[in-house]
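In this view, the complex is presented without one of its protein chains, the others remaining in place.
So, chain A:
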Amino acid sequence: MITFNDVSLVYPNGTQGLKNINVEINEGEFVVIVGLSGAGKSTFIRSVNRMVTPTDGELLVNGENIIPKKGKELRKLRTSVGMIFQNYNLVNRSSVIKNTISGRLGHTGTIRSVFNLYPKADKKLAFENLKRVHMEEKIYNRADELSGGQQQRVSIARVLTQEPSIILADEPVASLDPPTSHQVMTYLRRVNKEDNITTIVNLHFIDMAMEYADRIIGMRDGEIVFDGLVNEVEEKTFEQIYNRPIREEDLRGSENDASASGE
């Protein structure tokens, strides 16, 4: 459970990232945040694992206010909140399995991790998670030998290996083509349902938000301008969120559109 109580964030350069956000995200929900770029979507999700620090208010994650956390406490929070990035952020020169097991770093002692002495259970966990995203045949390949979709799947496996209770995904499909995007979203959705992991995803594609979300939160200028279940959402809702008519570029297209170009 994540609770934002009057959370605001002003960046050092004076930009207001978040304005008095009040919202509650329940355990196991799949929430998609939509909004134009610069609307504060990234700031919103990066507050949850404190990659950015809100300047005002109270942000409760699993019952604890996380805003004052630092050092060891902060690292402990981050081990329970996994994050997926637009550019996958894998170490290009390292193997798939090494990238995946780096999800365990927060749970592993410094010396053990430096000498690659992971417990058998951790290695098994990493391999099982690679199997879940169907990457088990590539475990010894270097990350930069993989396609974008495959890299994002490895990064999902890395997050799962962390055994988080919350997954944050910051524009996870913005660099992918439509079929691969659907594949990645399907994996995220499946993990959310099977493991009951609360998932917050930033997207700017309306059709994908509608297809995968339980609940949609719309943001504009650092404020929440819409919050509702997916069946309450109409095209008009998005026009309100975006404050302009919907365009072609706001849509990702269906899975079958370009399935010929799949991996």
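In this section, contacts are C-beta pairs under 8 Å (C-beta built on N, C-alpha and C of every residue); 3 or more make two chains touch, one makes a residue touch a chain; residues count from 1.
Methods note: contacts and distances are computed from a predicted model.
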Hidden subunit of the complex - UniProt protein name among "Cytochrome c oxidase subunit 1", "ABC-type dipeptide transporter", "Phosphonate transport system permease protein" or "XdhC family protein": "Phosphonate transport system permease protein"
Absent-chain contact - pick from A:2, A:61, A:90 or A:185: A:90
Residue among A:132, A:158, A:182 or A:220 that touches the chain left out of view: A:158
Sole residue of A:102, A:152 or A:202 that reaches the chain not shown, by the stated touch rule: A:102
Contact with the hidden chain (one of A:76, A:193 or A:244): A:76
Absent-chain interface as seen on chain A, which is shown: 49, 51, 75-79, 81-83, 85, 87, 89-94, 98, 102-103, 105-108, 110, 113-114, 155, 158-159, 162
